[in-house]
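Right, subunit A next:
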Amino acid sequence: MLKRALIYGKFRTNGIYGSFENGTRWSRLMSMYPPHYAEPIFKKDSQNMEKYELAKLSHVPIKAALNSSSDTIFNAELKQKMLAYIVKCGNSRLARELLTKTFEQIKRAQIERKHLVKQDNGHAICIDAEKLLIQAIENSRPLLQLSSIKRGGVKYQVPVPLTSKKSYFYAMKWILDAAKEKDRKISLSSKLAWEILDAAHGQGRVIKKKNDLHRLCENNRAYAHYRWS
Partner candidate 1 sequence: MKMFRKHVGSISRISTQLQRGPPTVGSIAGLSTEAEAAPKQERVDEKITEFRTAITNPGGHSPLQIAKFYTIPAEEKKRIFGGGGLPKQYELQIKTFTEACLMVRSPALELLQYIKQADLSKPVVRYVLYGENGVGKSLTMAHVLHYGALHDFLLVHVPWAPNWMKRPKETANATGQEGFIDLPFDAAAWLVHFKTQNAQLLQKLQLKTSKDYVWSKRESTPTGSLLTELVEHGIARIKYASETIAAVISELKQLSTAGQCKVMVAIDGFNAFFHPETRIFSDNKQRVTPDRITLTQPFLNITNYDWTNGVCILSVDKIAMTEGYMESYMPRYLLGKDGFEHLDPFVPVHVDNYTDKEFTNYISYYVDRFWITKTAPDLEDQLKFMSNKNPYTLMQLVRGL
Partner candidate 2 sequence: MSANLTRWLERSLHNCHATQSRTALRLFSGQQQQQQQQQQEVEEDEEFRVLNLRAVKKQVAARREIKRDPVPPPRSNRMAVDQDWTAAWPGPRSFHPASVPLPLRQGYTERGAAAPSKFANAELMKIPNFLHLTPPAIRQQCEAIKQFCTPWPKGLETEEKCKHHFPVEVVTTDFCHSLPTIRNPEARRVTVSLKLSELKFDAHAKDKFLRLVGERYNQETDVLTIVADRCPMRKQNYDYALYLLTACYHESFITEPWEETKSEADMEVYHFERNKAKLSAEAILNWNEAAGETKVAPSQGYAKSVEQLINEGENEYNIAKYKKEVLKMLNIPVAN
């Protein structure tokens, strides 16, 4: 089990949301496609890169590309995922607008900062909101989680390693929850921008929450063996 945890730890560096084409994506149990169907490669640059592999694919049936998978500059996988978490009541149009405004405000804030510190090193400041979002999510991903396990009539809070997918989920959920905890007059976009900027710089409530969880796990590491015994 420890080994498994280690493996998960290793996995984390790749990231499950990395790409469709290297096949690390979880396949659904109730898929409409038989397992030998290949994933579609919808990104143009990756089509060019894997010319020799394309020859291999020429006789393999390929799944239809998803509606959301398009090769545009507006499309990024983690961004889409975040968007899906923001959506309420199926109003994805509003969610998209909110995230766009968030990005706009991040950019405005960063550009303002860039102009402030232009004299010494203005180039160090990243303005790309999408990169900042990814950085914020990566920064706030938890490693471990506490799960209550009953042994001998007593419940123990046992630290359990998280899967890569779940850790991404928690990171995004925490960021969004932190953004939703706000005054009624502030719009979600501005608060979200703030939280993302904070998390991207390794500060803020989300990072604190993650660290708190890690500390709790560390404190309870004596119970770790309850996971398997």
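Criterion applied: all candidates are chains of the complex that A comes from, given by their letters.
Keep in mind that, in the parts below, a contact is a pair of C-beta atoms (placed from the backbone, for glycine too) under 8 Å apart; a residue touches a chain by one contact, two chains touch by 3 or more; residues count from 1.
Quick caveat: nothing in here was measured; it's all calculated off a predicted structure.
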Query raised in the report: So which of these touches subunit A in the complex, 1 or 2?
Result: 1
Report summary line: So, in the complex, the side of subunit A touching candidate 1 is made of residues 72-74, 99-101, 103-105, 107-109, 111-117, 121, 123-132, 135, 138-139, 183, 185-187, 190-191, 194, 197-198, 200-203
